[in-house]
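So that we are looking at the same thing, I have put the structure below in structure tokens.
In this view, the complex is presented without one of its protein chains, the others remaining in place.
Chains: A and B, in written order; residue numbering restarts at 1 for each.
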Amino acid sequence: MSSTLLSLIEKNARYADALDRFDLAAWKALFTADAVYRVQARENFERGLPLALMYLDGHGMMADRITAIEKTLVFAPRTTRHVMGAPVFVHEPGKDVTSRTPFSVFQVVGHAPPEILAVGFYDDEWIESTGGLILKRRTAVYDNALIPNSLVYPL
Amino acid sequence: MSSTLLSLIEKNARYADALDRFDLAAWKALFTADAVYRVQARENFERGLPLALMYLDGHGMMADRITAIEKTLVFAPRTTRHVMGAPVFVHEPGKDVTSRTPFSVFQVVGHAPPEILAVGFYDDEWIESTGGLILKRRTAVYDNALIPNSLVYPL
Partner (left out) sequence: MSSTLLSLIEKNARYADALDRFDLAAWKALFTADAVYRVQARENFERGLPLALMYLDGHGMMADRITAIEKTLVFAPRTTRHVMGAPVFVHEPGKDVTSRTPFSVFQVVGHAPPEILAVGFYDDEWIESTGGLILKRRTAVYDNALIPNSLVYPL
């Protein structure tokens, strides 16, 4: 059980690091080819509604989004910083690992002071791969009713 | 020593998760039946003063508080999000484990952006039980001079 906890902590750290370094290829590599990534308001998540701020079904859609971000969009000088807590998880033998991990994401836009972009939790499903645990599904559930800017970047 | 660190991280994660899901029964289950839970300003804690914003002595008082929260109080749509760091701890053979763990707690009220509810640390005493480490005493020490709202919910 401890080794699962450590693996989840390690993979989550890589996830945060990839996003905050704008290394979207490394971010994508944390998902299986057919993984589903969503960003959803807590209210919709809890009611089981499909409405999502971002919905990427598999590496293809992830790659499209990455291209859009890297090639098309004009970024204001902006950085994000993910600080996560430790996950709670369920690991039944022979089954996938499911986990929930709380997150805070801060952003700095230009010369303004840091602000809270979002707080919430990741609701996840992981499977074992040759490189250890890998995301089959991640839903970034945010507590805030609104995300301050039109969100183009994964949470 | 590493296994103690991992156990503390795991239990703290469960604590955060229970509170942020409003699962107060799961929260209470992390304490021994005679555990003392307190919420205290840093100034009072450091001076050893008894003054506390919340003081719950044992499962009976915890259950009363839970009933009060669940049955009586009208909650504005509000969520909390606990993001903790890793603990520092002392584990002497044959003695209880004591630890300190830094926390940030964010809240979202209605449609307002996330705000910092409190930052501080947990000052804890744990004992071994059949289910692993369990809290015998937890004091949530907050750095802020004031808590933004009348605090009814545990930190």
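Note that in this section contacts are C-beta pairs under 8 Å (C-beta built on N, C-alpha and C of every residue); 3 or more make two chains touch, one makes a residue touch a chain.
Bear in mind that the values here come from a model prediction, so they are computed numbers and not experimental data.
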Absent-chain contact - pick from A:50, A:94 or A:113: A:113
Residue among B:118, B:133 or B:155 that touches the chain left out of view: B:118
Absent-chain interface as seen on subunit A, which is shown: 3, 6, 9-10, 12-14, 16-17, 20, 79, 81-84, 104, 106, 108, 110-116
Positions on subunit B where the hidden chain makes contact: 2, 5-6, 9, 42, 83-88, 100, 102-104, 116, 118-121, 143-146, 148
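Going forward, only the chains that are shown with their structure count from here on.
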Inter-centroid spacing, subunit B versus subunit A (mean Cα positions, whole Å): 27
